[in-house]
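Structure incoming, see below.
As you look at this complex, bear in mind that one protein chain is not there, while each of the others sits in place.
Take a look at chain A:
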Amino acid sequence: MAHTERRDAPGLPDFSLLKRLARDQLIFLLEQLPGKKDLFIDADLMSPLDRIANVTILKQHEVDKLYKVELKPIASSSDQLCFLIRPRIQTVKWISDLVNSDKVAGRFRRYKIIFTPQKFYACETVLEEQGVYGDVTTDEWNFYILPLDDDILSLELPEFFRDNFLEGDQRWVTTAGSALHLLQSVYGSFSKVYGIGRCAKMVYESWRELMEEGEQRTRQPEFAKVFLIDRDVDFVTPLCSQVVYEGLVDDIFRIKCGSVEFGPDVTSSDKSIKVMLNSQDKVFNEIRNEHFSNVFGFLSQKAKNLQTAYDKRRGMDIQQMKAFVADELKGLKQEHRLLSLHIGASESMMKKKTKQDFQDLLKTEHSLLEGFEIRECITHIEEHINRQVSMIDSLRLLCLLSITENGLLSKDYKSLKAQYLQSYGIDHLLTFANLRQLGLLEEQQAGETLTVMESKVGKLVTDKTVGKLTDAFSSLAKKSNFRALSKRLALVPKSGEEYDLRVPRDMAYVFSGAYIPLSCKLIEQVLERDGWTGLEEVTRMLNGQEFAVTGGSSSSDARNKTDAQRIVLVMFLGGCTFSEISALRFLGRERGCRFIVVTTAITNSARLLEALLENGA
């Protein structure tokens, strides 16, 4: 079964415009520093930059050599240095040291720092404190959004998650607001905005302020609705193993900025191959949203079809053959190449995933989600830790256990933690502190009943002063209430029923029918109800902070006119997984609408947890 788009699905706006805007501005900025110059680029900006302006374009604008920012002394001999960086204190400090050492050496150079997507006051403070403020010129490259695919837009800010949710540093809030503002100014305004989460609220506020400052444009909107959601509303989903093809590829090979590098074991040669994974890749486009168990069947069918197409050659006369070579052969060859790659990838994944370990892992995950046989799960996790199977996976299971069970019993908490530290070193003491702060891994407070906790949460939500400003950081332990939520929203289908993964009946298929992603379910529910009414109980359990605002453009006259009303923009603050994207695509097909995902970065369980590690780094 290949998912084909519904005939009546609305068309998507053309996001390549965003790339063009970013490229033009970058070129403009580069031209501000005339003459030959060496360009230093933040490592994590390399891939996004490549998607906007490749080396040839950079060279055309007098960029001589390209370097990666490595926070080490540099070897450049150019008299003009240009730095293209994220606004990070560390990097700015490195540049300051560089300038100062040049000064000591009596060397004169021109320095220009281009911050993207914006500059922060803190960075300028560092320049000032290091006494080089007058020696460098600074600029902003407002590159907010990178379109990864037709329906995925990324801010490419993986640090958003840690900065915002762990460190309480809200500097990226305005960035997210500006990104929305950019979308709005290019593609028209929205008729309705929903959101949940503290950060979502702040992003909306910042966006609203930008809207009020700027002129109002009365344009036909290209999106109907916007949904903002904080990552910490739903931690369960990104912690689960992904089993949809695209998610699985990400989990195993790590998709970076829309492309993946397949190693020799996949390509069955001695070279690695870099492949772009998006809707341009016909083969990939058909399997990306499929449950992994269907992929092989599909691929072999595809291979057969391909063979038939090749076989057409037999019995052709010269003329037909000529046409065949001219029109079809190239496409077939291309398809052939991609097909063999994906088959290779599938095989490689199959090898890893059919192992007993992985099966046990999935089984544990599903039991946790269902709340069955918890004791056995704990034993399994313990074994997992003791055997040093995987640092991240163990942590992931611990977190899942804690969230689904509303924290660990004190005894379990201590023993599991102790075992983990024995396996992976004491520095993870800090990792655990981080996880506790985020509410990912907690100890149940002795003697505290659920009701006490709930009334506490309830109080906090109503207490305005607290709700207004400081709630997130008060070490207020966030209750996950997963079990109750799951019941209320029917996230876990009744066990025992057969779930045919070939014909998915709901979004649960992205987790083998075991669990509907909470984030996506919320979106579905809110869109269905056109607001939060009827979900009061749910939002209370999610710590409130939900909102729904009717936007500037009146929905009444726009409703009948365009497809736009059926396009929904979903912004994940803190990252989203490919599984969620697949689930939303499924939902879109079911409802005849399209979802566009805007995320601060693509994430998965490994990235999420790695962001919270504190070992030595």
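Everything below uses one rule, namely that a residue touches a chain if its C-beta (ideal position, glycine included) is under 8 Å from a C-beta of that chain, and two chains touch if they have at least 3 such contacts; residues count from 1.
By definition in this document, contacts and distances are computed from a predicted model.
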Undepicted complex member, UniProt protein name, chosen from "MIP18 family-like domain-containing protein", "Vacuolar protein sorting-associated protein 16 homolog", "Prolactin 2" or "Aspartate aminotransferase": "Vacuolar protein sorting-associated protein 16 homolog"
Residue of A:L45, A:L58, A:I113 or A:V126 in touch with the missing chain, whole complex considered: A:V126
Touching residue (missing chain; options A:G11, A:G131 or A:G168): A:G168
Touching the absent chain when the full complex is considered, from A:V55, A:V325, A:A418 or A:A490: A:A418
Touching residue (missing chain; options A:D97, A:E205 or A:E347): A:E205
Chain A residues that touch the omitted chain in the full complex: 89-90, 93, 120-122, 125-126, 129, 163, 167-171, 173-174, 202, 205-206, 209, 382-383, 386-388, 414, 417-419, 421-427, 429-430, 433, 468-470, 473-474, 614-616
